[in-house]
Structures are given as C-alpha cells and as structure tokens.
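Heads up, one of the protein chains got dropped from this complex, but the rest are sitting where they should.
By letter and in written order, the chains are A and B; residue numbering begins at 1 in each of them.
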Amino acid sequence: MNTQILMQARQVSRLFVKRPDYAERLAGLLGAKVASHTVHAVDRVDLTIHQGEVVGLVGESGCGKSTLGRVMAGILPASTGTIQTPAGDLASLTGQAAHAQRMATQMIFQDPMSSLNPRKRVRDIIGEAPLANGIVARRDIDDYVVDVMRRVGLDPDFRQRFPHQFSGGQRQRVGIGRALAVKPKFLICDESIAALDVSIQAQILNLFMDLRQELGLTYLFISHDLGVVQRISDRTMIMYLGRIVESGPTAEVFQVPRHPYTQALLDEVPRLSNRKRQFHAIKGEIPSPLNPPSGCHFHPRCPRAIDRCRTEQPLLRAIGAHHQAACHLLDEEHASTPPGAMHP
Amino acid sequence: MTSIATPTLSVRNLRTWFHTRAGLVRAVDDVSFDVHPGEILGLVGESGSGKSITGFSILGLIDPPGSIDGGQILFKGTDLATLSKEALRQLRGNRIAMVFQDPMMTLNPVFRIETQMVETVRSHERCSHKAAWDRARDTLAAVGIPSPAERMKAYPHQLSGGMRQRVAIAIAMLHKPDLIIADEPTTALDVTIQAQILAEMQKLCADTGTAMVWVSHDLAVVAGLADRVCVMYAGRVVESGTTDDILDAPRHPYTIGLIGSVPSNAHTGDRLYQIPGMAPSPLSLPPGCAFSPRCSHASARCHIEQPPIELMGDRSYRCFHPQTGALL
Partner (left out) sequence: MNAPVQKKPRLSRDTTFGQAVYGVLDSRPATVAAIIFLMLSMAAILAPWIAPQNPYDLAAITILDGRMPPGSHGVYGDIYWAGTDAQGRDMLSAMMYGLRTSLSVGVLSGLFAMAVGTVLGLTAAYFGGRIDALIMRLVDLMLGFPTILVALMTLAILGQGLDKVILALVLVQWAYFARAVRATAVVERRKEYMEAALCLGLCHRRALFSQLLPNCIPPVIVIAMIQTANAIAAEATLSFLGIGLPVTEPSLGLLIANGYQQMMAGLYWISVFPGVLLLAVVFTMNIVGDRVREALNPRLQK
C-alpha cells in the first residue's frame, strides 16, 4: 500500500520529568536522597500513517499509547524525535501552516462525560470551532451544525440541549461531530468506545467505518480491546511500556504473533468461543513506568526470556514483508523460526 | 447440612423498586435464578439492566428511596429479605461476601492492609491477633499475591489496581463464604491482570465450593468463567441457561443482538451487527416487552403484553418469538 504518507513519527519520545519541589530540594540540602523522576512514557517510537488507512495501537495501561496519540495530535510536544507531515516537521511549522496542520488532525476522546464542555449547548460545542476558524460564515453556522449532526446520527432538533441530557453513546457522537466540523483528514481515537455499552460500541464502530468510506478519513485507533482493533484496523501495533514491540498487518499480527507479549495477550483475551477454560495467565504485574526493567521491558514476565533480554534492549526487526517485532529470540532463531501459537 | 441439590442462593421473583420524585423505577422486576455450591452464575447486561442492583439487593445494600418490594432471596433456605439488620450484618462478610468494581469501596485508604484484614477476621470471630494475621497472610497467598507478609504492611495506595482488587477478593474470602457476589471486579483492569484474577477466582470456587454470582457486561469474560448465564434487560431476566446453550443457541433477540455486537466474532472490515436505538429510560418503560421497540421480530402482541417466562428444560426465556437456528 504505497499511498501518500500522512504523518510519520521518527524516534519520538515523550518524557515526563518530575523535578524535586522546594520541600524536597531543602531535604536534599540536609542530606536526604533526592532525585528527579523521569518517566519515558513514549520511548523512541517510529510510526508511519498512510493516507486512508486505519492503524490500531494496542496496549495495556501505562504503555504510553494515549500519550503517543496526544503527541501525534499536537496536544503534547515530543521531547525528542520528529514528526514529519506533508508540510514539514511538525515542531517547526508556524502561522498558517501550523494552523492548517492542527485542524487536519483531530482527536476523539475516551470519556463522554468530560470530553464535552458541560456548560455549552451542543450547537455551540459543534459550531464554535468552525466559526472561530473561519471555516463557516456566521449566517450559515446553524445549517452546518444540522448537517454535521445528521451525519453522525443525531437528531438536529436536540442541538439546543446540554451534554448531560444525552446518553453516553450520543455524547460520543457529539464529540465525533465536533471533530468532523473542522474538516479533518486524520482522526485519532483514544479509547473512544471503551466507556460505552457493548451494543452502543457496535453502533459507534460502524459509524467510524461509514465515515471512513464517505469522507476518506485516516484513523489511528488506540484501544486496549483487541477484538475491536482486529475488526477495524488494517495495521496493528502493540505497545508495552513506551515501546512498540510488534507491528504489522492486522491479519498477520493476530494469526501469527511473534512477540511473546503479543502471544500472551492474544492468548489471555477472553473470547466468546472459549468456554470454561483454564486461564493460563502470565505471571507478574505490569511494571511501573517510573522504574521499568532493564533491557527488554518485558523480560521479567516473559516465559522464554534469556540472559541477553536482561541487558540489551531488542530493536524492531523485520520478520515478514511488513511485519516487525522487537525480540532477541527472533534473531536467535533466524530463518527457521517456529511460528507462534496459531489463533483462529 | 445442606445437600448438593439445595441451591446456595435461590432468588425468586425479586422486585427492587425505587420510589423517586420523578416516578417509579422498576430497577429489578421479577428476577429469579438459582446458584448451586461451586457454581458460577454470570449475570450479564448493559447499563440500566438492573444487574448491579440485583447484587446489592441480595446483600441488603439498597437505600431509600429503593426497597425490596417483593420476592424472596433464599440463602440456604433462609429468606434474607425477612432478616433483621443485625442478622444480615452477621451474614455479610461472613457467609456472603461482595467484591466491587472499585476495590477502594472495600479498602480504607488510611489503614494498612493488615489492619483492615485482621479487623475483618476478628469482627466475626473471636481469635487472637496472631491467628487472624496468619489467616490473612494465608488468604493473600491463596489469591496469588507474591510475598504476602510484606504486602500486608502496605497502604492501599502503594499497591497497583490489580493488587488492590486481589486484596479485596482476599478480604471476601477470609471467612470462606458460601456465596460471593462479584460486581464487575475486572472491568477496570488490564487484560493480563484480568486473566490472572479470573484464573484465581476459578480455582477458588473449585477448591472451596463457594458459589459465585459474577455480574458483568462483558459476555466474553462470562463465557470463559461461568457455568450458567442470565441475560438481563431493563430489570428483567430475558434469557437464562447454561453458558454453552446461551452462547451457541440463543433464543431471545436481545441475546442474539448482544452476541452479534461483540467484535471478536466476525471478520475485519465487516460492519458489526448493531441493535438499533437505545435502552429505554427506566422511568418510561414501554408497555409489553421492554425490548420490543428495538426488536426486528416484534409483533403487535409484543408491544402490548409482557411475555411470561417460558421454561425449556434447564433454560428459560421471555419471548413470544424465540429465535432458533444459526447466529448472524
């Protein structure tokens, strides 16, 4: 799929540094051991988004997927690395170009309660940005809002209402409408359906797929729900503690996972077809991002860890046409790699 | 001594209604199910279905304006609805325990784990501090917490979410209860941690013969864990039976729709089956079958008359037009 590249993150990291505050510095002067804590929420990630595709980003809590999403959206700046856009390096864009890039990338948030301003009516939530940015003239704004609402499946008669008068699924539609109103090209969905009931999730997922068809949108779909990602994405990337551990076409990653973490994840996901089975869970807790294990972050929990895993961080290497994984075991076993567990 | 045939918990025609200023909310309306020792019952439904309220009703945790307006909750033969507050208090935490979705509903943030667990033990039994402490440590080990003796000294905020939930489960298991009500305990946890906890709960029930009611909206979790499933919608049980029966051959259109909505089933790129519309507001339930406005098989009768419970072996469903045949 050699279509145009919409956005490319190169070696992007995002660090959160907590410097000692006045009290801690004072304690340090008096001899207490004080250090600043650095969290590598995103650790040297490469991510390429092509025009028109849906990229799924999967991981558990603390893996940094939400942070990566916000860096791609421009809400958080990257600490190191660059994000290339068709107009140039994201960090160095100014003025009109920066503004256009900002409008082109929109985010759909997780919590339908707090992602909408509770004191604003829906028509203002959807209509404020296009009006403020000059996309629509004041006299046309009402029709525009009606149009957007219809497109996301809401009754335009309700545009005078406040968010709390809608259900969770409807609020999420309002959020989608708000993003669509500024005519974006790229939507980043950060766990956008996690907070909804199963039957409503299906509705919103279908809406995403319909919009993709109608408007030619590109998606970065961030989720912890493997089933959803399998359904909607063309490519899948698995993240663990700030690093990408496996990436490739969805069908391949789900059927022939190569990284032990991906294998464990797929094995442990509850499925309707698995009945009353023995759960074989991988041991150990997810480490705290403040204190990640050395070498390969996954080595304390990996059933097949070797000595090298403790000391050296594995890099992503190609194991198929577009399939990559970061695991020492893969280059140890090189050509005659036994495939990972097969999944239906 | 109860024989195997007597269910640990037998809920019969339970009605928990809320008399609010805005109107009558029939949160739980004529719900019945049985749970036998060592059995896990999955109570499945979406928000507003009344599944959590059912769990709270069993334990007597319903506050005004809600009250149990009818039915029986038979715990080993005794009707809990008729017991005094004091008698219920003695049962709670002792013979019947509850695990909540948020472990901080069980744990007090200002006390160490050991303090809370020891207090729980000694509140229902007379024993020495040391004996209680040992019991607490052993129970923590049984739920899979590594180095329990050290963890006991921690405060809840020093533990991760998964650990806290495990401690909450351990507190529930301290007195080896006959029944555990688990209200979405793994919903907020990661997949790998969820898998661990599910494994442990399975083992516990198998080893100790504890009966469990697992309330969840996640059909897939219930599929792997439960022996029997009850599907709830708008306060009523619309279908119940063994897990295999319900998931392989569902009868009620809502169950079919729910199964179809789960994405892991179908292929990439296909549209998911979606149940049109939304769940009704509990204040304005439609007359007749609550699901009829959204049901593609509804007839005129469904809109007027509430379907009664039809029994079919050890299955039951409430529908005038039960579906048979293949899933979507």
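The rule we apply is simple: a contact is a pair of C-beta atoms (placed from the backbone, for glycine too) under 8 Å apart; a residue touches a chain by one contact, two chains touch by 3 or more.
A quick note: this is a predicted structure, and the numbers were derived from the prediction, not measured.
Contact with the chain not shown here comes from a single listed residue; of A:116, A:141 or A:264, that residue is A:116. Considering the whole complex, the residue from A:15, A:87, A:103 or A:194 that touches the absent chain is A:103.
Check A:154, A:200, A:316 or A:329 against the missing chain and you find that the one touching it is A:154. Residue-wise, the contact with the chain that is not shown comes from B:281, picked out of B:13, B:78, B:108 or B:281.
Where subunit A meets the omitted chain, the residues involved are 70, 73-75, 99, 102-103, 105-107, 109-111, 114-120, 128-129, 132-133, 154-155, 158, 161-162, 164-167, 170, 175, 178-179, 182.
The rule we apply is simple: only the chains that are shown with their structure count from here on.
Looking at the complex, you find that subunit B touches subunit A at residues 46-47, 160-163, 190-196, 198-199, 202, 217-221, 223-227, 243-244, 247, 257-275, 278-279. Considering their complex, residues 60-61, 167-169, 197-203, 205-206, 209, 224-228, 230-233, 250-251, 264-265, 268-283, 285-286, 288 of subunit A touch subunit B.
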